[in-house]
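Only one protein chain is missing from this complex, and each of the others stays in its spot.
So that you can tell them apart, the chains are marked A, B, C and D in the order they are listed, and the count of residues begins at 1 in each.
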Amino acid sequence: MKRLLNLQPSRFSRVLLGLLPLALILLVYLVASDLRLAANPDDKLLPSLAQMGDAISRMALEPNRRTGEYIFWVDTFSSLQRLLLGVLIAASLGLVIGLLTGSLPLFGAGFSPLLTILSLIPPLALLPVLFIVFGLGELSKVALIAIGITPFIARDIQRRAQEIPVEQLIKAQTLGANTLQVMIRVLLPQLMPRLLDAVRLSLGAGWLFLIAAEAIASTDGLGYRIFLVRRYMAMDVIIPYVAWITLLAFVLDQLLAWFSRRLYPWHGKGGV
Amino acid sequence: MKRLLNLQPSRFSRVLLGLLPLALILLVYLVASDLRLAANPDDKLLPSLAQMGDAISRMALEPNRRTGEYIFWVDTFSSLQRLLLGVLIAASLGLVIGLLTGSLPLFGAGFSPLLTILSLIPPLALLPVLFIVFGLGELSKVALIAIGITPFIARDIQRRAQEIPVEQLIKAQTLGANTLQVMIRVLLPQLMPRLLDAVRLSLGAGWLFLIAAEAIASTDGLGYRIFLVRRYMAMDVIIPYVAWITLLAFVLDQLLAWFSRRLYPWHGKGGV
Amino acid sequence: MLEARNLWKRYGDKVVLERISVSVQEGEFVTLVGTSGCGKSTFLKLLLGTETASEGQLLLDGQPVRDEPDSDRGIVFQQYSVFPHMTVLDNVMAARAFARRGLTGYLFGQARREAQGAAMELLHKVGLGHALKLYPHQLSGGMRQRLAIAQALLAKPRILLLDEPFGALDPGIRADMHQLVLELWQSHQLTVFMVTHDLKEGFYLGTRLWVFDKLRHDPQAPDAYGAGITYDLPVGKSDRQTLQAIQADLKEPQHDIQN
Amino acid sequence: MLEARNLWKRYGDKVVLERISVSVQEGEFVTLVGTSGCGKSTFLKLLLGTETASEGQLLLDGQPVRDEPDSDRGIVFQQYSVFPHMTVLDNVMAARAFARRGLTGYLFGQARREAQGAAMELLHKVGLGHALKLYPHQLSGGMRQRLAIAQALLAKPRILLLDEPFGALDPGIRADMHQLVLELWQSHQLTVFMVTHDLKEGFYLGTRLWVFDKLRHDPQAPDAYGAGITYDLPVGKSDRQTLQAIQADLKEPQHDIQN
Partner (left out) sequence: DSQRTDFSICWSIYVGWMPWGYAADQGIVKKWADKYGINIDVVQINDYIESINQYTVGQFDGCTMTNMDALTIPAAGGVDSTALIVGDFSNGNDGVVLKGKRNLRDIRGQRVNLVELSVSHYLLARALESVGMSERDVRVVNTSDADLVAVAATRSVTAVTTWNPLLSEILAMPNTHLVFDSSKIPGEIIDLLVVNSATLKAHPELGKALTGAWYETMSRMQDGASTASASRSYMAEASGTDLAGYEQQLASTEMFYDPAAAVAFTRSAQLPATMQKVAAFSFEHGLLGDGAADAGFIGVETPAGVVGNPSNIRLRFTADFMQMAADGSL
């Protein structure tokens, strides 16, 4: 018998092992739900799979009585739009700030302390100021997401820019490159895959801010729906919505990873 | 004149440059506040420094009439206690889970998919369930923080454990070490500074969850106070509280960084 | 003592080693040379038990070698052979601690004092007596490899595997290390397998030199054939011509300075 | 052409180089050897302009060298000399793009086609004609350094600085690279400064060999004195005794195999 340290599961048992805890959790849920529903058939806390299925098929497959919309898809579309826009803005800002502060020592000295402070401020606490500045429309929701994750991305990109071997910057200069050329041709392309990584890492926070933003003033969106139905504790809607959010987050994450591998085949292949 | 890329600020101008944007922001705030207050002396959105000073000195230096407590310090103490406890639990859990899944392939195969999923679930959306499972006392606030950041820490530690050169594990085994010994003497100590790093990275999220938890069920704490006075839009309390939270976050961050350098002088010194 | 019988190693379709049949006596000092990527490290991994042969057998005292590392076989890599989070003294004491079947790998009380004594003695012997309290990152490359060797020896392995242990060292320091290894080999009666890039090092140190190279070559499918042992020389009996022939094979620079 | 006048370099209290006075003519091939950490790379950095001398002057054609890198002085490091995110062809074309004073460093239209032609010609010359579309991580170490050299040459530097360019290469490949560098040096009429760990390489390649070593030594304060040029040999006129004397100084292993 090999040491536990050296035991490698086969491909097949790897999949099985991975599914095991998930199946267990599902089982525990089903049992708990059954027990509660047996005690009170109207209990709302742990709905059965059938109840959740009903609720979601009603929202996804039947037009809403009042608005005629397919609520589930409208919510998904609105939320994704806000999230992606917010993340896109954060990524662009973060890239530019990170590139400037990470490559130009003068900028770095000027903005690093500010960035550190900004990244530590809890943005949710300053919502009122955000509203005044950005109004109440889509803009403020997108802005909350962007403001929430830009400092993180900017700091990450800054650190990554500083990690690029100085030898490359010197080499470029010996080839005649000026500052702008070094930034655009040497640093920027190498920061792109790192930007994708940073975006992946900050997607979780992005969802958090999205849900928080949609709770504030909104007429649709996944976070809006969760907050709304919380008023009558419709866990049969909340749980599938949370699961759906998790799935979307997972797909987005994998998509970004795939893009990164696709577009930047040289990334993560060790220093050369 | 050197290229911008090569211009290094002196020590002195580095400090000056760092303070510049902060001073600018302060100035902008003061001007904006002055303008608004001139237009409407009762405006609450951007209080003057004097107003904020009053509010805070009232809360920090005078005992509360109702309870006889110094509210500001009681809030600070409660919040820090919850935060630190939550982070401590998350760090311990994250370390154990990360160590097991990162070093033992069988565990890794079993729990990695679950960890990935858990790390993607937005915990705020499941608050009702959390409160029901953990009750409404201190436990639930601590639990929200712990649940919010444990998956992140665990995944980070897992990845870090896998990054430790396999040569070291082999070497330990050739010296006669068994699985437990390798984990305790080779992996665990090397993961400690990485744990501190992970904790530093997750402190921001920790504060977020703390504030969210205190807004729902609490009778003191920095987040509770902000929640309480938000309905009166008492920005003269909110802004200093947010600044105070930022300062506390900064000090905690620096303290952890200092600890890490102090306790683990070998950390980050390149592979040997 | 050690015997390979028609050993093959493949990774997927890629054949790395093929048809290796060889036997080694206790106390031999085998040096392994060959072009980069030809499978020298793979062969050491087979000896170590971290890889298993695709075909054939590798026997130690007539038994198949254990399929995971143990204290019979010590190893020193080019890098990462010491524990970066332990001081020099702790690194060596850890070897002692691992040797006892404890739960945590920590030593206490009497056992600790004993281990400390033994570790310090050995460290003085390898010339690290003045650096007990330093961490590996504070050591030079040569000191680090000394430490790695000391550590490995404390576990009293029967076989010592060295994978380009001096590849990253300065020439001056390398010479000292050669001295050290030869001394330790003799005094501990080890069987040593040492991979090196430096053919001369191989000639100088070993009692036996193996050259790894492809036996057959198909330009269309470079992965179709693996390497075997093309020269197996009892060193000392070899002459200049043999060296030059090998050098030509391995394309070592031909331009020695005029002398 | 290049002249150092009483050059000193300190980092804080630590003296790295001291009292270096030397002059080099256009077209010389200077090889620099010396123990690790003695300041060879630091000297190259002074030439390159990424470090400035603490004292003394370094003159190029009578003018102080520019205090930041420019296209007069090309460089090849042991590592990180090529851009990992560009293909082989792009790496070389980038050198052309940088040479024109554009804003972005990208080439378009006619300029692009021209640069492509020139780059491909050069790449064929250095033996990378078959690898145009590969990324650096897909190249072997030797190919990577060929690429780095090709890139550096396209900017037509007057001085080429090489900091242990072949330190990480296999012996066989190293010989090819020597050939390449010598050819390019002659055909481009470069002035070359090359740091190497390998004394023989230094003897073989250079027209002039500098040995860096401490002139004075204080065991109590190892940082108090810096290194200077202890030998400055016109190579070719040196004999075996000189080599052995230097070897002794640098503690190179003495045990050549019997021949």
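Definition applied: a residue touches a chain if its C-beta (ideal position, glycine included) is under 8 Å from a C-beta of that chain, and two chains touch if they have at least 3 such contacts.
None of the values given here were measured: they were computed from a predicted structure.
Undergrad: Could you tell me which shown chains are touched by the chain that is not displayed?
TA: Contacts of the omitted chain with visible chains: A, B.
Undergrad: Given the contact definition stated above, which residue among A:215, A:243 or A:256 touches the chain not shown here?
TA: A:215
Undergrad: Could you tell which one of B:52, B:127, B:208 or B:222 touches the chain left off the display?
TA: Answering carefully, the residue with contact to the hidden chain is B:127.
Undergrad: Could you pull out which residues of subunit B are in touch with the chain that's been left out?
TA: For subunit B, the residues touching the absent chain are 40, 42, 45, 64-66, 127-128, 131-132, 135-136, 214-219, 224, 227-234.
Undergrad: Across the whole complex, list the residues on subunit A that are touched by the chain not included here.
TA: These residues touch the chain not displayed: 40-45, 54-55, 58, 127-128, 131-132, 135-137, 215-219, 224, 227-228, 230-233.
The definition used in the following text is that only the chains that are shown with their structure count from here on.
Undergrad: Taking the mean of the CA coordinates per chain, how far is subunit A from subunit B in Å?
TA: Centres of subunit A and subunit B (C-alpha means) sit 18 Å apart.
Undergrad: Would you mind listing the residues of subunit C that make contact with two or more other chains?
TA: Expected reply: 68.
Undergrad: Which positions in subunit A are in touch with at least two other chains?
TA: 3, 6, 173, 178, 182
Undergrad: Can you check the complex and tell me which residues of subunit A touch subunit D?
TA: 165, 167-168, 170-178, 180-182, 184-186, 189-190, 264-267, 269-272
Undergrad: Where on subunit B does subunit D make contact in their complex?
TA: 2-3, 6
Undergrad: Applying the document's contact rule, which stretches of subunit D touch subunit B when the two form their complex?
TA: 67-68
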